[in-house]
Each structure stands twice: as structure tokens, then as C-alpha cells.
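All protein chains of the complex are present and in place, except for one that has been dropped.
Our next item is chain A:
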Amino acid sequence: MPLLFRDQVLRIKAENAEQISILQSLETQEHLQLDFWLHPANPELPVDIRVPFSNVQAVKVLLESNNIQYSVLIDDVQAVLDEEQQELEVNQGRERLTKSFNFAAYHKLETIYEWMDTLVAQYPNLVSKINIGSTYEGRPMYVLKFSTGGNNRPAIWIDTGIHSREWVTQATGVWTANKIATEYGSDSSITTLLNSMDVFLLILANPDGYAFTHSNNRMWRKTRSKTSGSCIGVDPNRNWDAGFSGPGASNYACSDSYHGPFAESEVEVKNIVNFIKQHGQIKSFISVHSYSQLLMVPYGYTCNKPADYQELENVGKSAASALKSLYGTSYQVGNICDIIYPASGGSIDWSYNYGIKYSFAFELRDTGRYGFILPANQIIPTAQETWLALMHIMQYVQAHPY
């Protein structure tokens, strides 16, 4: 293709039939090498012509002398083409990266962070990354925001990986982010959801812990904060301001369910609380854990049922049915305190009491055969079935504004 260096595209507004016929006669002037992108037909429609650089002045003079209105649509066609080509190559590169990302594997923290950047770059009009604050060890906490616009739309919050050893949850978060981004526009439920709501997804809610599970101890659960004494870390799901230091949490620093010195002592928890409060329009709060195959609603800090229990239980049961429909995986549904154990200072108890009615906690696969060390070949089936439950909840939330 010949170089179109400084060729221009002119947009011509013919006013009458006479001007149209002048333009039509221009088409026959082969020596001008005019490339009509929109042919002269009638005065209602614009006429677009790519004019070779060498003939630009002559054509403009001709138009002006006939009182034919025009504007310069593109003043350097080659530059536009170059930019387009560059973008194409970059996108192909990114697409290769996102397409080649192995969702059926567990990845280190750095890899997940890199992948998040490629997702944002690939879908810049849908996905953005927000740094909601740093961890104890100084790592950024990144939330992916999925939005088609609006101004602070009502939103869904999902977090995975708050207990770092629960690896299938972070992996499910990654898969889910990819699902939303790639299928917006083609999947009608995602598209409808994002028409009026935003989704916030915190894939690594405990980055310090996650890094530690890779470098030192696969079974690490807590944060990595140093409080007093020789033991490190606080159970981030006993540290929320809901029945803090009540039943089901330990005041012993070496315990895996240590609640911490005070509520929200953990910066990771505080960052989420600050974000939620500052946003002000979160309508559903979903925390994802593993293992046990449970879908739970508040409360954990008391066995008394929350006011909305019946509705939440109903939504949970339908969500669990949807989940089961894919691979037959059975989930139990109920309030935390009765289903698994009394547990105070939990995230969804806090979110519910804060006013976020549709608060749910998942415990993903399995029921104890592999436990925390779920084989990587179960990541995608787990994420796929969980997606059906998440989608059910999100659609319900959208249909029940409050």
C-alpha cells in the first residue's frame, strides 16, 4: 500500500443538486487520484474524499471557488494508520498474554498483579485498578473495578484470599475477573448487570499472607503483622468490628484465629472498611473462603438470626442450587453460627450491620479430602460453578434495589 503521508480526508457538505454534480464530475478526474470514501449522491449526505497530498491545495481551491463547504476530517491519513497499527500490535500482544494466562494453575503474587495490568490494558473501557491501600509489609492492595460508566453506581463487592492458604479462592477471583471482562457484551446477564451496577473485586485480600504461603508456609492463614511477643499475624476474619473478641476468636497471638489487639487493627481490614465507607453505594458484600462447600449468611458472632435472615437464606438456597446444577457439587446454606461455628469479628457480620443487606460468605471446594491444597485441575470447575451462584446473587441484588 502506497504511503499516504500527509494525505487528507475532506468532508464535503453539498447544498444542492448542482454542487452534487460538480462533485460527481470530480470523480471522473483521474489525474487527481481522488479516493471517494463516501460518494456524492444527494445533498442530505456528506461526501468524504481522501485527497493525495500533492493535490490537496488544488482540490481545496476548486471547492472554494464553487462555494462548496468542506472540513478536514483527517489531516494526515498515514499518521492515523500508523497509530492504528501500533494499537493493533499492542492489543495482540496483550491478548496473547491474557489468552496464554493459565487459569488452571496457581500463580505467585507478582504474576497475578502483572495479569491484572494486562486485563486493564485489554479492556480499558470496562476495567480499572484501584489501590485501596498498603499491607503491613507494604504491598499494594489492588481492587479491580468493572464499570460501564455512571457516577458511583450501586455496586457489588467481592473479596477472595483473605485467608492466604485458601488458594482456590484467589484463583477463582482471577478467573471471575477474566469472565466478567471477556464476556461483557456477549453474555447478556453480565451485560445487563453492568448496565446499572459496578462490580469491585479484591482478588488478593491478604497479599502478605499469600506471598508467605509461596515462600515459607503453605498453611499460613493470617496476616503477617507483628504485634507483641514472638508470634506473627492476626486472623483477618476475626478482626472486623462486629462482636469483636467474642466467641470463636482467640486472644492468644499464636493462635490461627487470633482476633488481634483491637478491631480493625489490621491495615488490610482497615483498607477495605475505608473503601466501602467512602464508596457509600455498596449493595452486596461477598467474601470467598475455602474449604467446606458452604454458602453462609450472617451472623457468626451470635446465633441469633439477622432481621433479613429468611430472604438471605432463600437467595442463598437458590444460589446453591444454581451452583449444583453444573457439576453436582453440594453446598449447605445457613447462618455462620449454626452451620460451621460461632465466629466473631467476621467480615460479612460487619458489612451486614453496616447496612449492606446482601452479605454472603462462601466456603468453596472441597469437604476435606484435599482441603486447602485443592488440585489445580479443580480451579476452573470450582470457578465455573461458583460463578453461577455469584451471578444469581448479583442479579437478585440488581432486581431488589434498596
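Everything that follows uses one rule, which is that a contact is a pair of C-beta atoms (placed from the backbone, for glycine too) under 8 Å apart; a residue touches a chain by one contact, two chains touch by 3 or more; residues count from 1.
FYI, contacts and distances are computed from a predicted model.
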item: Choices "Latexin-like", "Vacuolar cation/proton exchanger", "adenine phosphoribosyltransferase" or "Exosome complex component RRP46" - which one is the UniProt name of the chain not shown; value: "Latexin-like"
item: Candidates A:L32, A:C231, A:L326 or A:L388 - the one touching the absent chain; value: A:C231
item: Of A:I22, A:V56, A:L326 or A:A376, the one touching the omitted chain in the full complex; value: A:A376
item: Omitted-chain contact residue, chosen from A:A58, A:A79 or A:C254; value: A:C254
item: Chain A, residues in touch with the chain not shown (by the definition above); value: 105-106, 213-219, 221, 230-231, 235, 250, 252, 254-257, 292, 330, 332-334, 338-341, 367-378
